[in-house]
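Only one protein chain is missing from this complex, and each of the others stays in its spot.
First chain written, first letter: the chains are A, B and C, and each begins at residue 1.
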Amino acid sequence: MDIQLQQVSYAYAKGTPFEKQALHEVDLTIKSGTFQAIIGHTGSGKSTILLHFNGLLKPSSGTVKIGDRIIEAGKKAKDLKTVRQKVGIVFQFPEHQLFEETVLKDIMFGPMNFGVSEEEAEKRARELISLVGLPEEILDKSPFDLSGGQMRRVAIAGVLAMDPEVIVLDEPTAGLDPRGQKEIMDLFYTLHKERGLTTILVTHSMEDAARYADSVAIMHEGRCVLTGDPRTIFSDRQTLAQFRLEPPRIVRFQHQVEKMMGKTLEKVCLTEEELAVEIGQAIPKGREQQ
Amino acid sequence: MMEKMIFGRYIPGNSFVHKLDPRSKLLFVFAFIIVVFFANNVVTYALLLAFTLLVILLSRIRLYFLINGLKPVIFLMLFTLILHLFMTREGPVLVDLGFIKIYEEGLRQGMFISMRFLMLVFMTSILTLTTSPISITDGLEVLLDPFKKVKLPVHELALMMSISLRFIPTLMDETDKIMKAQMARGSDLSAGPIKDRLKAVVPLLVPLFVSAFKRAEDLATAMEVRGYRGGEGRTKYRQLKWMVRDTAILVVLVLLGVLLWMLRS
Amino acid sequence: MESSRSISTSSEKTKDLIITSLLISLVFVATFFINIRLPIAANGGLVHLGSAMLFIIAILFGPKKGALAGAFGMALFDILSGWTLWAPFTFITRGLQGYIVGKIATMHGKNGGSFIYNLAAIVISVPFMLGGYYICERVLYGNWVIPLASIPGNLVQNAVGLIIAIPVCIALKKLPLFK
């Protein structure tokens, strides 16, 4: 399912003295099956744009196409439910949305709102709980008796249970310890690969954007100023700096190494593993024996 | 971070009224509410009206804001006027449409009561337009101080007010986030069958309570580490300064009251 | 929530004070910000959840917090949205209502867990609320008839509040937080 934003503008508190233009004529296309990262300085409009992906906000002007649904400024959008089922959002600190008596019921809440039968919803919950790395016993516990990391996983399972085609992530790993962060990101990456989920990641972590994304979009002061593949985007230090961003650590390190060697490597590396191989090849091997 | 505070009517400014001490403003409004009821004839009402206009001028509040504030009550005012017009049957008949007669006394009463109402709304609005909620709280805390003697926990009440004011924007933000998150899971307060809309309240309020409690716990911890242990032995950072102008405005109001009392019929 | 041995009394008091403050904020937020669209003529069908929130708080936390949250939360709403003149009346009336609901719902050791008591609590509080506003507005408008105009609106508010509060209380009662 492609998502396409055309000339989308959005203003909060429109028509009051507090009006705040958060998006300016944003054009952005996210092709079905891609892993799209959206990066940008705080307040650049990332979260606002994300709310347009399933009709939680309606553009003040412009159009949003979600699959074959079109949400247009000024027109009444009916039956957004189908859209919301297909585009799941994992918000920042998703554990704050838990409310049911048991974990099982909470995971079933989303799908049942979209008309899935109780048996089917329960089946999905049982499948997903192990997918997110939790034991099945947890299904009968109250979500409020779990640790922060466990709650986060339950909330994510609750979104996945809706069986969306597109999943939108707003800083899904904030506050977790490094292992938790890695596990959650790897989970989404596996889902993206294995189930072909279109994945949209909003993040402050250039490292995650570099490691996982096929395509990166930069937001700056409400505008989508740049889109492209991560290698190109992250190798351009000047442009990034202009939008108050830094390249990922790995790219900065590559830069240092290149300066030291006095020559550039074959390609811009986005993961540690890649860079290690590149450096390994660039090192003058013959001299080791001298 | 979010500039989404669209509540509250305080408009910062530097006028004479803005600069008054919140205590004198509170006392003033309180006394004014009493004085208003002294008026009962054309002269006294005219005097009151002139005085109200003077205060509006001194506050340098754009009339737009005052009128805007009237919106919710305009209907009530008209209603009062019309009821008085038609229901009072005293004095000479002014208009006679056969089935409806409007009497002079009805017109007088209607006008007076609507005017009284208008002046009360204006004066109380000026108070909240020129005084931030937190200064009102400060003012009340000091004014209520004598009631500590009768075991009224004045300090606690004032602190409570200031904390709840402080957390209103935060909780509004939180509410908005939870609403969006649950909408994304297909539960919506504003769309769908009525039964579903009512059902959507639970997924909103439960997390809201949970979050409020988490915040309360964190805040209690933070306050305690910073040495909070009740009102005793505390000093105050915000100091109120009573100036000549504060005394002056109260004196003027008292004089007005005396004058109205003498002129009323 | 934490073990008894680590908590001195001063900290319990502080926590209690803060919880009350946040309950006040919640009443305000529900009145000002949480609307639900219902097919009722009044207000274009938008009904706020202020009364519901007040009932919920009174039922779950008893008369004292119910009274404080109702009085301060609702009066604050009046002050901050152009009804300043009504604030003192609201303070008294809603405070009284919160107190009554809380008192009845927690009577006889019921602790807000009994459907019948909760229902009775809200129903009994309604005449007090209506009466309170009636008397106050009588003073304001100098007339016995005009204040009658606000009664239907107030009734709707209370009815919606009741319909929402009762099930939400049941849901909240199941939380570890309120056990």
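The working rule: contacts are C-beta pairs under 8 Å (C-beta built on N, C-alpha and C of every residue); 3 or more make two chains touch, one makes a residue touch a chain.
Throughout what follows, contacts and distances are computed from a predicted model.
Engineer: When you check the chain that is not on display against UniProt, which of "Energy-coupling factor transporter ATP-binding protein EcfA1", "PadF1: phenylglyoxylate:acceptor oxidoreductase, subunit F", "Cytochrome c oxidase subunit 2" or "Autoinducer 2 import system permease protein LsrD" does it turn out to be?
Structural biologist: "Energy-coupling factor transporter ATP-binding protein EcfA1"
Engineer: Out of B:62, B:148 or B:166, which residue would touch the omitted chain in the full complex?
Structural biologist: With B:62, B:148 or B:166 as choices, the missing chain is touched by B:166.
Engineer: Looking at the full complex, which residue from A:176, A:191, A:225 or A:265 touches the chain that isn't shown here?
Structural biologist: Final answer for the missing-chain contact: A:176.
Engineer: Go through chain A and note every residue touching the omitted chain.
Structural biologist: 41-43, 147-149, 174-180, 182, 204, 244, 246, 249-250, 252-253, 256-257, 260-261, 272-273, 275-277, 279-280, 283-284, 287-288, 290
Engineer: Pick out the residues on chain B that sit against the missing chain.
Structural biologist: Contacting residues on chain B, toward the hidden partner: 1-5, 134, 162-163, 165-166, 169-170, 173, 214-215, 218-219, 221-229, 233-239.
Following the convention adopted for this analysis, only the chains that are shown with their structure count from here on.
Engineer: At what distance in angstrom does the C-alpha mean of chain C lie from that of chain B?
Structural biologist: 19
Engineer: Can you check how far apart chain A and chain C are, centre to centre, with Cα atoms defining each centre and the answer in Å?
Structural biologist: Between these chains, centre-to-centre, one finds 40 Å.
Engineer: Just the number, please: Cα centre separation of chain A and chain B in whole Å.
Structural biologist: About 45 Å separates the centre of chain A from that of chain B.
Engineer: Would you mind listing the residues of chain C that make contact with two or more other chains?
Structural biologist: As it turns out, chain C has residues touching two or more other chains at 171, 175, 177.
Engineer: Which residues does chain A have that touch at least 2 chains other than itself?
Structural biologist: Expected reply: 99, 144.
Engineer: Please output the residues of chain B touching chain C within their complex, sorted ascending.
Structural biologist: Its residues touching chain C are 7-9, 68-73, 76, 79-80, 83-84, 87, 113, 116-117, 120-121, 124-125, 127-128, 133, 136, 156, 159-161, 163-165, 167-168, 171-172, 175-176, 189-190, 194, 197-198, 200-202, 204-206, 208-210, 212-213, 215-217, 219-220, 223-224, 228-230.
Engineer: Residue numbers of chain A touching chain B in their complex, please.
Structural biologist: For this pair, the touching residues of chain A are 12-13, 16, 18, 20, 42-43, 51, 54, 56, 80-81, 84-85, 88-89, 91, 94, 96-99, 109-110, 113-114, 144, 158-159, 162.
Engineer: Which positions of chain B touch chain A when the two form their complex?
Structural biologist: Chain B reaches chain A through residues 1, 3-6, 174, 177-178, 180-187, 191-192, 202-203, 206-207, 210-211.
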